[in-house]
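A single protein chain has been omitted; all remaining protein chains appear in their positions.
So, subunit A:
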Amino acid sequence: MSTQVHGNGLSGPRRLRSRASRLLAAVGAAALTLSAGLATPLNPAPHRAAAAEGDSVLTVAVAQSVDSLSPFLASRLLSTSIHRLMYEYLTNYDPRDARAIPGLATRWESSPDKLTWTYTIRSDSQWSDGQQATAEDAAWTFNKMMTDEGAATANGSFVTNFKKVTALSPAKLVIELKTPQATMTALDVPIVPKHVWGKVTDFSEFNNDKSFPVVGNGPFVLTDYKPDSYVRLKANKDFWRGTPKFDEMVFRYYKDQDAAVAALRKGEVSFVAGSPSLTPAQAASLESEKDIHVNDAPGRRFYALAINPGAKARNGQKFGDGDPSLLDVRVRHALFMAVDRKAVIDKVFQGHAVQGQGYIPPRFSQYFWKPSASQELAYAPQRAARLLDEAGYRRNNSSGKRLGKDGKPITYRILCHATDPNDKAVGQYLKEWWGRLGIGVTLDCLDNVSDPWLAGTYDLAFDGWSVNPDPDFVLSIHTCAALPATPKDSGATDNFVCDKQYDDLYTRQLSEYDPAKRATIVKQMESRLYDLGYMNVMAYPNAVEAYRTDQIKSIRTMPSDAGNIYGQDGYWSWWSAVPADRTGSSDDAGATGVIVGGVVGAAVLVGAGVFFALRRRSTVDDRE
């Protein structure tokens, strides 16, 4: 059959050959045109002044991509960190202890009825286009968020309790509240220039990433952005607190943390922020490296074991299927007393964490609370076993397993994040520790835990939050008001905790304007939460990050004594960073790399071309 097609001497194959080659040529040409056409910039970077010779550049490797550069839409840490650099907020946080200090506002005061706040706006802050930043801009920003749903997307929660915001004069901003609110010196809202943003029509879709430079009044000015590639900023020479020491800042996007670590090693980036932290192995390998400093800083996160208290909605309807034995506080305490927190720190976090105590991590010294000796649920497996006996959950004589009130052996389902190796490791330990108590454990490790979490179909769960200098939010997620309205809705609640005593304290702290008194109430809340036993903090993971000391001479951590660099509350790290004296210029090395790389690439291509050409010419005689 095949010879029918090919059999007619030369003409058959030749005809076919020409067809095939024409086709191949066409396909190849199309593909090449495609590739070659794309090699030239289809969407060239917006025109910008290239960095002048000798400018110092601070390059930060980040793992997150920007969600939006509009302060009204952005919610990711990278984007909000960039907004910290671009815009001033009314107040800032002291890098030493996170207390409120002046930002765009120089001072603030509240009325005796606690419902009116007056801010004095500084006169020495200018927008990068030369205009003065005034109370008008602040009032416009807040009013926009209060009246335009699109503008409320990211930070709407800050203004829900606002009644009216007015600018009495360029230097006086007045905010009237519906009810007292203690978080008025922690309004993390970038103030934007009215004369620029007033022209925006649709706030829900304006991403502030088309025309550069972007007008701002922070320590840096955004000059360029390419999605999933980089964000560039230039130092704002007129910044009222002082010009940053680095001339330029670049956030470069590295999707893979190992690649980012390689870039640090090579010197392509000055700083690597882990997402959320470098792994112990990466930290160990970098520690031995010359010119690299690993910053193993107390983190702002807590890592906890949350217990399902029986999910319910605000309308009183119960749902979910949490194990009823967990409603007994003795059981909750017994479980936590059988968790060896020291082993968690040593074995799982390999030393890059601190043992958990209260709800708020120790770096927030104002609000840090730890249990008294009598209150503490220290590691004591035997006492835990006795407590379970007391609660009536005794061991079955034959199997050794503890039985629930229904007579069946107790096995708890623990929700774990499949993407978090710590969850899995701790889960294995819990299996062992609770197994010794006679309690079974099944780990439900999921990529996305939110479905069973919101439905309340779990017994325990690994939980963790990043805490802000003002703790209002992490406290609010355990109030009854945060429960979903009905089982079908979703609420802001973390794990369905609803306790009257806690709620009363929450309301009190929110209207307490004296920082010291408020801190006392917050600590009482932490104490109550600890005793309830629904949120058991096992550890405060460290923020492990690294930078090159031959590029960054010094950089400020927050808190100053021992703290993190990336994702601070404020612009302290990048604003304060001092460039190292450059002896062996890494830029030259980079340029050499480009040249050498280009030459090698060209040589390979030429070599391949010559090889093909020779092969084509060679005949059977030449080769054999």
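What we mean here is this: a residue touches a chain if its C-beta (ideal position, glycine included) is under 8 Å from a C-beta of that chain, and two chains touch if they have at least 3 such contacts; residues count from 1.
The definition used in the following text is that contacts and distances are computed from a predicted model.
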Name of the absent chain as recorded in UniProt (options "Helix-turn-helix transcriptional regulator", "ABC transporter permease", "Cytochrome c oxidase subunit 1" or "3-oxoacyl-[acyl-carrier-protein] synthase 2"): "ABC transporter permease"
Candidate in contact with the missing chain, chosen from A:Leu168, A:Ala485 or A:Ala562: A:Ala485
Given A:Lys163, A:Lys266 or A:Arg436, the one touching the chain that is not displayed: A:Lys266
Residue in contact with the excluded chain [from A:Phe162, A:Tyr253, A:Phe271 or A:Tyr547]: A:Tyr253
Option touching the unshown chain, where A:Glu88, A:Glu136, A:Asp224 or A:Asp459 are the choices: A:Asp224
Selected from A:Leu73, A:Ile360, A:Val426 or A:Cys498 as touching the chain missing from the view: A:Leu73
For subunit A, the residues touching the chain missing from this view: 1-3, 5-7, 9, 12-14, 16-17, 19-21, 23-24, 27-28, 31-32, 34-35, 38-45, 47-48, 50-51, 65, 67-68, 70, 73, 75, 149, 152-153, 156-158, 160, 204-205, 207, 224, 226-230, 232, 250, 252-256, 258-260, 262-263, 265-266, 268, 446-448, 450-451, 454, 465-466, 472-473, 476, 482, 484-485, 489-492, 590, 593-594, 596-598, 600-601, 612, 618-621
